[in-house]
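Here's a structure for you.
Yeah, one chain of the complex is gone here, protein chain that is, but the others are all in their spots.
Here is subunit A:
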Amino acid sequence: MLKITNLVKRYGSGEPVLKDLDLTIEGESVTSIIGSSGAGKSTLLRCINRLVEPTSGSINLNGTELTELRGRQLRAARRKIGMVFQGFNLVDRLTVMENVQSGRLGYISTWAAITRRYPKEDIRRAFELMERVGIAHYADTRADALSGGERQRVGVVRALMQQPEILLADEPTASLDPKTSEQIMGLLRDLAGELKLPVMINIHNVTEAKQYTDRIVGMRYGRIIFDDVPDKLDQEAMDRIYSGSPAADRADEWKAAS
């Protein structure tokens, strides 16, 4: 269970990007987070694995308080959090297998990592997962030779190699064409069920969010203003989430404050 309470993130001395945010993710559900650009979706996801340092508040994953970890402990906690990126973030000049195995870097010895002598069970798991998503025949191909959809599959397998307790996906389909985008969303949903894994997906495509996820969280300028099953997301809720702009919201708040 992921429990976020009173999370605040402020860049520099400006307005906070996340304001006293509370969110609980339970079980093996797929949750999508929607909201216009600048609403803080990406920041929220990156606070969970501490790619972004939260300003205050608490993030608790299965009993581990993530906000206070440092060094070795932080790395140990990060191993349990998989992440899939919009730009795939693969190492282009490495093979698909090396990219996939880089999800195990937190577990294996430095020597094994450098000499590419991966443990047998890791290799077996890698082939199983690659077979599952349909990229096993690319194991020895360089990552930059693959198409967008295939590259994102490598990204997904890399995250799953970590044997994560939660999977974060930061706009995983925004760089893909509509058909590939649906395939990846379907894949994330199916894998969540198969691996009993909670998944959080930042997404701009509301249709896909409704179709592929169990719960929709709507963010507007640092706050959660909608949190329900997809069927409850009506036009009125959509308008509230997407109307205006972060800049206009900021101006409103200043007016209210003064």
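Operating definition for what follows: a residue touches a chain if its C-beta (ideal position, glycine included) is under 8 Å from a C-beta of that chain, and two chains touch if they have at least 3 such contacts; residues count from 1.
Note that in this section contacts and distances are computed from a predicted model.
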Protein name, per the UniProt record, of whichever chain is missing from view ("Amidohydrolase-related domain-containing protein", "Quinol oxidase subunit 4", "Phosphate-import permease protein PhnE" or "Succinate dehydrogenase / fumarate reductase iron-sulfur subunit"): "Phosphate-import permease protein PhnE"
Options A:106, A:134, A:178 or A:193, residue touching the unrepresented chain: A:106
Option from A:33, A:77, A:133 or A:233 whose C-beta touches the chain left out: A:77
Touching the absent chain when the full complex is considered, from A:1, A:91 or A:145: A:91
Contact set of subunit A toward the excluded chain (per top definition): 49, 51, 74-83, 85, 87, 89-94, 98, 102-106, 110, 113-114, 155, 158-159, 162
